[in-house]
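Report on the following structure.
Of the protein chains in this complex, one is absent; all others appear in place.
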Amino acid sequence: MKVLIAYYSKTGNTKQMAEAIADAIEKENLEVILKEVEEVKAKDLVDYQGLIFGTPTYYGTCSYQVKRLLDESVILHGKLDGKAGGAFTSSNNIGGGNETAILSILEAMLIHGMVIQGDSEGDHYGPVAIGGLDKRAEANCQRFAKRFADLVKKISGGLLL
Amino acid sequence: MKVLIAYYSKTGNTKQMAEAIADAIEKENLEVILKEVEEVKAKDLVDYQGLIFGTPTYYGTCSYQVKRLLDESVILHGKLDGKAGGAFTSSNNIGGGNETAILSILEAMLIHGMVIQGDSEGDHYGPVAIGGLDKRAEANCQRFAKRFADLVKKISGGLLL
Amino acid sequence: MKVLIAYYSKTGNTKQMAEAIADAIEKENLEVILKEVEEVKAKDLVDYQGLIFGTPTYYGTCSYQVKRLLDESVILHGKLDGKAGGAFTSSNNIGGGNETAILSILEAMLIHGMVIQGDSEGDHYGPVAIGGLDKRAEANCQRFAKRFADLVKKISGGLLL
Partner (left out) sequence: MKVLIAYYSKTGNTKQMAEAIADAIEKENLEVILKEVEEVKAKDLVDYQGLIFGTPTYYGTCSYQVKRLLDESVILHGKLDGKAGGAFTSSNNIGGGNETAILSILEAMLIHGMVIQGDSEGDHYGPVAIGGLDKRAEANCQRFAKRFADLVKKISGGLLL
């Protein structure tokens, strides 16, 4: 079972989050491919059981580079059904659009028929860093990674049991 | 495995949707409890493997009666983690707040740590009726019900296999 | 010109924000009525040129008490057109649903045909406190109040000039 983490990062903050999540998912014994979003080809998204997208918070949604991949993924429409999805963001401010940025990705995933899960502790929709990867954000990334790995195993592993 | 469908309905439109979804889930061999939202006690939500809430579209979110149950569900915070969630709405207008109404419920479910799934066909976030239960909306309700039953079985049935 | 600030507060955090905003709007020479949301009658909303609603962040939207007033305001549907609207929230967590809580109120205001304004500095959709009214949140409340007063004057004052 393979998970793709695709991110856009200009200042390095989102990249730090991506790496923290990748490390923590690998510890759960899933293969992780970590890529800058511009290196991902839309047609390859179908090869993964889990997709996680990371973005800086730009005007309340994901960066256009992330959106471009989402737009291009229409060539797979219907084929990502039932896969696990998640999202994370780095933001300059509390109250600065970080929740809506995450939701902009999660909504795209729902429109693909994907499965998403929130968290009753920590950052509810997905990990948020205010600025760089401080302790709070790092703990959220690790917690998110552990839960995401569990979700991937549960929803794509059923047939193996 | 039991599914709760809790709805608020003033004109009967949302109730019609609730009944169509209940019938279609029962055909998937899950037990369905169909209740007006004001008859549901928050503490009982933990008894179900799947929770579906229905609401008319009132000012872009769910009706306050549905929101009251969501607010009261804080007594179970953390205990609904990993359950399946879904939502549907009836609305007066296209572009009248129906998507944001469904998302207002789905976001609450994510904050409970629940699992939700979109649909790449039909109404992506959850079934929408414009006015009463016309053919389009009925097909969406049935499709949603089938997929929701599959999700419940997949995520709560793993341990049984 | 009169502004209503209607809030729900259980722990006192949202009330502190409401009072800070009320003080700062009064300094802009507008009359401010500050009320707990359960004391506000829907029919009276038409008496104000500006409406500000405050809520704790409960499961990603406003509390049901605030939602009840929004639902009941349907008796005025069409009559709040063109009035100024704003919202604020107190929340337990960063990434805890505070933005979606504010947007749940702003979307209701848009559906009433009201006019809202964001802020390119500070909390973009409306003031957010994480917990109580710390310095960051207080500065955001004051900034919001000043801008809201300006908006009220601009959009409802045209006829007076």
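Every chain is named by a letter (A, B and C) in the order it is written, and numbering of its residues begins at 1.
As a convention for this text, a residue touches a chain if its C-beta (ideal position, glycine included) is under 8 Å from a C-beta of that chain, and two chains touch if they have at least 3 such contacts.
Keep in mind the model is a prediction, meaning the values are calculated, not measured.
Enquirer: If I consider the whole complex, including the chain that's not displayed, which of B:16, B:55, B:73 or B:98 touches that chain?
Expert: B:98
Enquirer: Which residue among B:4, B:45, B:114 or B:128 touches the omitted chain?
Expert: Final answer for the missing-chain contact: B:128.
Enquirer: Of A:17, A:40 or A:70, which sits in contact with the chain we cannot see?
Expert: A:70
Enquirer: Tell me where the left-out chain touches subunit C, residue by residue.
Expert: Its contact residues with the unshown chain are 77-78, 80-82, 103, 107, 109-121, 124-125, 151, 154-155, 157-158, 161.
Enquirer: What residue numbers in subunit A mark contact with the hidden partner chain?
Expert: Output for subunit A: 58-65, 67-68, 70-71, 73-74, 96-97, 100, 104, 107-108, 110-112.
Enquirer: At which residues does subunit B meet the chain that is not included here?
Expert: Listed in rising order, the touching residues are 60, 93-100, 103, 122-128, 130, 136, 140.
In this text, only the chains that are shown with their structure count from here on.
Enquirer: Compare the CA centroid of subunit C with every other chain's and tell me the farthest one.
Expert: The most remote chain is A.
Enquirer: Nearest 5 degrees is plenty: how much rotation brings the CA atoms of subunit B onto those of subunit C?
Expert: 180
Enquirer: Can you work out the whole-Å distance between the CA centroids of subunit B and subunit C?
Expert: 29
Enquirer: Could you list the positions in subunit A whose residues touch two or more of the other chains?
Expert: 103, 124-125
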